[in-house]
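Notes for the one structure printed next.
Note that one protein chain is taken out, while the other chains of the complex remain in position.
Chain IDs A, B, C, D and E follow the sequence of writing; residue 1 opens each chain.
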Amino acid sequence: MTAVQRPGQRAANALRPVRITRGYTMHAEGSVLIEFGHTKVLCTASVEEKVPPHKRGSGEGWVTAEYGMLPRATHTRSDREAAKGKQSGRTQEIQRLIGRSLRAVFDLKALGERTISLDCDVLQADGGTRTAAITGAFVAAQDAVSRLMDAGKLTASPIKDHVAAISVGILDGAPLLDLEYVEDSACDTDMNVVMTGAGHYVEVQGTAEGAAFTRAEMDQLLVLAEKGIAELVALQKAALGA
Amino acid sequence: MTAVQRPGQRAANALRPVRITRGYTMHAEGSVLIEFGHTKVLCTASVEEKVPPHKRGSGEGWVTAEYGMLPRATHTRSDREAAKGKQSGRTQEIQRLIGRSLRAVFDLKALGERTISLDCDVLQADGGTRTAAITGAFVAAQDAVSRLMDAGKLTASPIKDHVAAISVGILDGAPLLDLEYVEDSACDTDMNVVMTGAGHYVEVQGTAEGAAFTRAEMDQLLVLAEKGIAELVALQKAALGA
Amino acid sequence: MTAVQRPGQRAANALRPVRITRGYTMHAEGSVLIEFGHTKVLCTASVEEKVPPHKRGSGEGWVTAEYGMLPRATHTRSDREAAKGKQSGRTQEIQRLIGRSLRAVFDLKALGERTISLDCDVLQADGGTRTAAITGAFVAAQDAVSRLMDAGKLTASPIKDHVAAISVGILDGAPLLDLEYVEDSACDTDMNVVMTGAGHYVEVQGTAEGAAFTRAEMDQLLVLAEKGIAELVALQKAALGA
Amino acid sequence: MTAVQRPGQRAANALRPVRITRGYTMHAEGSVLIEFGHTKVLCTASVEEKVPPHKRGSGEGWVTAEYGMLPRATHTRSDREAAKGKQSGRTQEIQRLIGRSLRAVFDLKALGERTISLDCDVLQADGGTRTAAITGAFVAAQDAVSRLMDAGKLTASPIKDHVAAISVGILDGAPLLDLEYVEDSACDTDMNVVMTGAGHYVEVQGTAEGAAFTRAEMDQLLVLAEKGIAELVALQKAALGA
Amino acid sequence: MTAVQRPGQRAANALRPVRITRGYTMHAEGSVLIEFGHTKVLCTASVEEKVPPHKRGSGEGWVTAEYGMLPRATHTRSDREAAKGKQSGRTQEIQRLIGRSLRAVFDLKALGERTISLDCDVLQADGGTRTAAITGAFVAAQDAVSRLMDAGKLTASPIKDHVAAISVGILDGAPLLDLEYVEDSACDTDMNVVMTGAGHYVEVQGTAEGAAFTRAEMDQLLVLAEKGIAELVALQKAALGA
Partner (left out) sequence: MTAVQRPGQRAANALRPVRITRGYTMHAEGSVLIEFGHTKVLCTASVEEKVPPHKRGSGEGWVTAEYGMLPRATHTRSDREAAKGKQSGRTQEIQRLIGRSLRAVFDLKALGERTISLDCDVLQADGGTRTAAITGAFVAAQDAVSRLMDAGKLTASPIKDHVAAISVGILDGAPLLDLEYVEDSACDTDMNVVMTGAGHYVEVQGTAEGAAFTRAEMDQLLVLAEKGIAELVALQKAALGA
């Protein structure tokens, strides 16, 4: 493993500074701005007292997510998806991932026939937007659930555990935690890992951008991810005052 | 004219507190968060060294705008336009208005064959999003032009004057400046006025939501709007340090 | 105010010849061909005994409008919106304006739970299509209401007043009534005004196409519009044999 | 063959009254209102000095058609295709038929690299809209070609022959020419026939709506169609003053 | 009539080798691979115990069809319609034809309130895909009906007769049966004929691709088609073991 010089002298196994701001906007039942370094994602949780067709009459609720990027969240302006008339494959892939990740820690039966919609909108992008979105959406969902409990609509929390996500990758042979944009665009392997507070896996998505990677490299990446996610879960708890 | 009790004891002819934050995000050539009370709109200006087909080879530039609202910027969640696959008539109407308003103070010849795209995204809505968007987009555009001049790409500014916008309306018979959401949804007449720094009209869009309005009422509204826009132009100048 | 030479020696404050032909097509409950000079718009009113979702069970009816232009209504052929798969922003803006204008003179409670759909299709365009559409749609709506009354489905008319519309503008410094295409495409300011038979405003939409306009100019335009609309209302009455 | 009572005592082998009005609108190179009884179709021919991609550089021109129906051309209002965002299968089938029929009598080489677009818009429908459209579009195309010749852009006509179309059908066992709506919706077999001035077939489209039809019935229908088309070609010639 | 040399020395009035393979895929209630020479179409029949809105509560069932072509079923790859976001006019025309043809031999009352959906997907194309689709869809529909009868959901078959289809055309003056691709793309006239087992016509669609065709030519084509369809019906019966 070679040593790689990271921006800001960051250690290979260090997260960027993470900030979690609750109550960022006023209308949503949960509203969290999460920052992983320069990456800023606004995650709102909206509660509706109804469920989509496939859940009607089931006694179960639903948790879903949508993801978007403001046109100039990135270095060069990208076309607005609403104007193009369709969401890209990348957008759909990410929002499906966020939805699955959050559902993994929800007891939909305990939620009752209501829907929590998580909207994750990237205000500024510098790598790791999907992992920040999952990590922030959990806090927004928690706030929305707390409101339901405070309002007496729920007597027990349907949330079974924390969930958080981080990216790891291999750049010039070195495994790195929490890639920022310049690292992400140059790396050979990029892996997004979603884990619960208990340290179990919800999703692992590793992709060889350049050379295919070995089992040994994957093992190194999984160790890094586990460390990062444990730190993120601690930060979620601190933000929630738990 | 009857006296109407406004939220926060606001005077009938008073703006809400206005805040203009430049450099709100880091990638765009101009990035301004503008707040009219609880209404928050992120306005970015992006410069591209090319023009749309109808301007190619003309020696002139182009200024255009797009408008969006995050799904939970409002009291109840609205569907994401990117997911629905089309922009609503309201969205298109507003973004056409923003574009025309900004072009009114631009000398497109002096801009040269480049495009300034103004993206106005509502993070939180409480009435007046389109007028905040125009007022903020002007500041973002100014910052983008300053960068072009600093970079030596322009020797003289293509911006001929300030442009700002405000809403006025009649609620229970009383003319009011800068309607917030609860006023806007209850008023009889709603008018959006766009004016230049010189005090000339760029756009006047008045709509009777309830009873049709008289010429005398229109005159009252225009006076209010003129006052409000003069204040907004002063705030733009202060924000720009001019 | 300078004197401008208008096509056909028309006076600055004169309408083009207006013709209103009722019963132009046979199936619709109201069917009116309205001509403002060479501009020809077919306005049909269709009655359906049901309302859109947002009015169901409200006891109120709905009035809505759609606008279209035949591909070769204009000098050069424009693409068919049905073939392109979407209506332009301009089309949506106009049909929303027509709908609001007609609803301004309707008592939706008195209409009962039924919908009147106004289809305004431009057969030939020479400026002023949206104002002709509003003025003609009123007559078609009136015919449809008369049928409902004749059929005993309504005992009192839900129509509270006339509504008509006209464009005014400033060309080479001169305020002009009822712009035709060559004037419209060259003018500095273009204003569409919608008023009731009582002389109150329903909509005012003024746009500086070139230089911004002054309050004095706006006042001149409003006076011209008021004159034109009074004449249009008289023509509506004559056509309706009232 | 049983005797069937037709509306207006029309004979089984009689066309409805046909009217062809040239110059119906002013902008198009050819503009024809064609009426088959109550069916009214506006056919415009637009000339553009370019061809679609598959003809570029071929030295050949192109002839194409689009078809539309105003929402209230029919007994009950149908949704506007532009608002729905797509053309129905029926619309596409008809406009493909019109295009093929017109191209059958055009020498595309002689037309040169230009396009003639035929827009056929139904103002009022009472059966037979597609056959009226083909018959009227031919006259509009002829007018457009005459203009090209008058302007010296063409020295010889690219039109090789007339083309016209008529519907025939079997109702209660009786073969009928030129079905109107009440007949069309009740008939067992419906056939649209497109023929040249020389009496040759361009298209035959027969459909059993109810019972399948026999060879003998088809022969009867073809005889009727031949008679009707010969009359339509004569009417085209009269309208064109040939 | 001149003699034309066909690929493989095929006689002018001969079908290509036809193969009908039932049970080609395992999930559908009817699944048939039909081959007309190199043309291979997979026809599946799916039964659903519900009907589309226009049939609800009518006591009648519905039979409908969809048609698709794999992107590389043809000589050069064509764009995938799902990726383009719309079905071509040709696709819609063909699937409407298949649906009408099958409905012609169904007693929808006897089918009861259920839907049979026929999906015809071209795996390999060499001319005649629509006629193969109709011929194969009949067999798939028959299998689906047999299952309904075996399951006791139907006591009498709603299928009144066989239906099959073939193309005929004129190439270099010679009438030919069952055109393959090289013939189809070169022929002057192309006609698709759909007939019942009783030898009556369901659809006749003849198109002059080059020169218009005479009545005598049409008669020759109809004779050829009748011969081909009689053979196809015999092959359907053999495949069904009837």
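Here, contacts are C-beta pairs under 8 Å (C-beta built on N, C-alpha and C of every residue); 3 or more make two chains touch, one makes a residue touch a chain.
The structure presented is a predicted model; accordingly, all values stated were derived computationally and were not measured.
K.L.:
Using the touch definition given at the top, which of the shown chains does the missing chain touch?
P.N.:
The chain that is not shown is in contact with A, E.
K.L.:
May I ask which residue of E:Pro17, E:Pro52 or E:Gly85 touches the chain that does not appear here?
P.N.:
Checking each option in E:Pro17, E:Pro52 or E:Gly85, the one touching the absent chain turns out to be E:Gly85.
K.L.:
I'm checking contacts with the chain that's been left out. Which of E:Leu15, E:Ala28 or E:Ala225 qualifies?
P.N.:
Considering the complete complex, E:Ala28 is the one touching the chain left out.
K.L.:
Which parts of chain A are in contact with the chain that was left out?
P.N.:
Contacting residues on chain A, toward the hidden partner: 86, 89-90, 92-93, 95-96, 100, 104, 191, 195-196, 198, 200-208, 211-215, 218, 222, 226.
K.L.:
Please identify, in ascending order, the residues of chain E that touch the omitted chain?
P.N.:
Its contact residues with the unshown chain are 25-28, 31, 38, 40, 42, 44, 46, 48, 66, 68, 70-77, 80-83, 85-87, 91, 117, 119, 121, 123-125.
In the analysis below, only the chains that are shown with their structure count from here on.
K.L.:
Touching both chain A and chain E: give me those chains, sorted by label.
P.N.:
A chain counts here if it touches both chain A and chain E, and no chain qualifies.
K.L.:
Quick one: how far do you have to rotate chain B to sit on chain E, C-alpha fit, nearest 5 degrees?
P.N.:
180
K.L.:
If you average the Cα atoms of chain C and of chain E to get two centres, how far apart are those centres in Å?
P.N.:
Between these chains, centre-to-centre, one finds 51 Å.
K.L.:
If you average the Cα atoms of chain C and of chain D to get two centres, how far apart are those centres in Å?
P.N.:
33
K.L.:
Specify, in ascending order, the residues of chain D that touch 2 or more different other chains.
P.N.:
85-86
K.L.:
Using the definition of touching given at the top, classify the network of chains in this structure as line, ring, star, complete or other.
P.N.:
It is a line, because the chains touch in a row without closing up.
K.L.:
If I apply the definition of touch given earlier, which pairs of chains qualify?
P.N.:
Every pair of chains in contact is listed here: A-B, B-C, C-D, D-E.
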